[in-house]
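Omission of a single protein chain aside, the complex is shown with its protein chains in their original locations.
Let's turn to subunit A:
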Amino acid sequence: MTGTLLSIRGLTKAYPGVVANSDVSFDIREGEVHALLGENGAGKSTLVKMIYGLVKPDTGTMTLRGAPYAPAEPRVARASGVAMVFQHFSLFEALNVAENIALGMEHPPKMRDLAARIKEVSETYGLPLDPYRTVGDLSAGERQRVEIIRCLLQDPRLLIMDEPTSVLTPQEVEILFRTLRKLTSEGVAILYISHKLEEIRALCESATILRLGKKVGTCVPREVSAREMAEMMVGSSLHVPERKGGDLGPILLELNDLSVKSPSEFGTSLKNITLKVRSGEVLGLGGVAGNGQDELLAALSGEILTAPGAVVMEGQPIGTLGPTARRRMGLLTAPEERLGHAAAPDMSLTENALLTGSVRQGLEKNGFLKWGKTREFAEAIIKRFDVRTPGPGNAARSLSGGNLQKFVIGREVMQLPIVLVVNQPTWGVDAAAAASIRQALLDLAAGGTAVIVISQDLDELMEISDHFGALNEGRLSDIRPAHGLSVDEIGLMMGGAHGMEDAHV
């Protein structure tokens, strides 16, 4: 089975001010796993959206199994055998699995027949799933199965997967890969988008690399190293953050038996979290998304208040203090969601600099704002963290995700925190920028700051952490020295495969 399934010729798509794709051509063969590689903003999403009929190309043609293929909308793409699993799930948490799948169908069969079909498909491909469970109760890995099964029910010839493993534990990744290999053995082609180069080396037969909207190369992932691929993506050699090993100082922040009920219905409540971070330490907290990361950050930032002694900073109980008081003491945080949480989308960067900077940077006096000084602060962040923007007067939403992330992290780093807590600091940031953010975090720690990094990127955590712990359903695992931890051990700390057995294959 080596016939060409989908052939792409000269696809170009321009948006105002940016060319998302320029003259991209490649072929996907039947039964292969084809990787699409590139940094954020390289044009991967636009490209797959064109294949899936969500975006119309300006020029260029596609051929599917020898016939011209120009899907006007996703329905047409699905009818032609192209299915897609998105990075962000579109599931209704209050409905059960079968109901969710029925919602996406044009002519849903009877619920009982559909449930039987779901069961059949899920067992065939080693993705056990109970059709009657409520989606709100499923782990992220199981939710992804719902999305995959939704696609498989359409009998696809080409399955597009956008960063499928970002929400999985290492054990769950293994299960997914087994499923994907089974699919390819049946002749289904998979277009696989990921940042995780080791995964691509393990799974994919060929790779197309995009940079700034253009195809810059192809490779056989098994034959090149991850570093070579990364350098092809970035177009230059990579700077690896270096750490200056220092002695750890006194304990700066302690959580004592912190339990918090999640403010949202389908959030995760925190249960009995206890941890300590010392001056100069980087504590990495891993875990699959939705296991209490947001709640932990909110409990630390002061958005959720707790019993006074549950959060202790430099010996003082601060559990009942709000965000402003905590900032004054030097506890700074950077949440995961950039637009709408860490930054106000329609406000300028200057105004967003004020958002958390007003206390520590002295940007107000008796409530009156010093706009000049605020602007200087914003400019300083832009300069030091290489934020690409015409100036601090631009709205936050006009920045690309990675640039805004640099701004949001930079804003906290520049305020010289005593304790810094960041959630997903390099989410959606290109490799070079990610390296510089990590370096900034390490530099802070070297200067005596206690840093807590919450992340789903295990490679990142292993690279910068002194100690590692994992969140699993709102509980924190034992915290262990990061050096020398094996992938299996990390996976078990994260909760293994969330009780998902991988039999039936």
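Here, a contact is a pair of C-beta atoms (placed from the backbone, for glycine too) under 8 Å apart; a residue touches a chain by one contact, two chains touch by 3 or more; residues count from 1.
FYI, contacts and distances are computed from a predicted model.
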Report task. If you had to name the missing chain as UniProt does, which of "ABC transporter permease", "Cytochrome c domain-containing protein", "NADH dehydrogenase subunit G" or "Ferrous iron transport protein A" would it be? Result -> "ABC transporter permease"
Query - Candidate in contact with the missing chain, chosen from A:Thr356, A:Gln405 or A:Asn472 - result: A:Thr356
Report summary line: Across A:Asp346, A:Asp459 or A:Asp488, the one contacting the chain not displayed is A:Asp346
Query - Option touching the unshown chain, where A:Thr320, A:Asn394 or A:Gln439 are the choices - result: A:Asn394
Query raised in the report: Considering the whole complex, which of A:Ser25, A:Thr59 or A:Ser185 touches the chain not shown?
Result: A:Thr59
Query raised in the report: Any idea which of A:Gly235, A:Gly249 or A:Gly322 touches the chain not displayed?
Result: A:Gly322
**Report entry** Positions on subunit A contacted by the hidden chain, ascending
**Finding:** 16-17, 56-59, 70, 72, 301-303, 322-324, 327, 333, 335, 337, 339-347, 351, 354-356, 358, 364, 367-369, 371, 394-395, 397-398
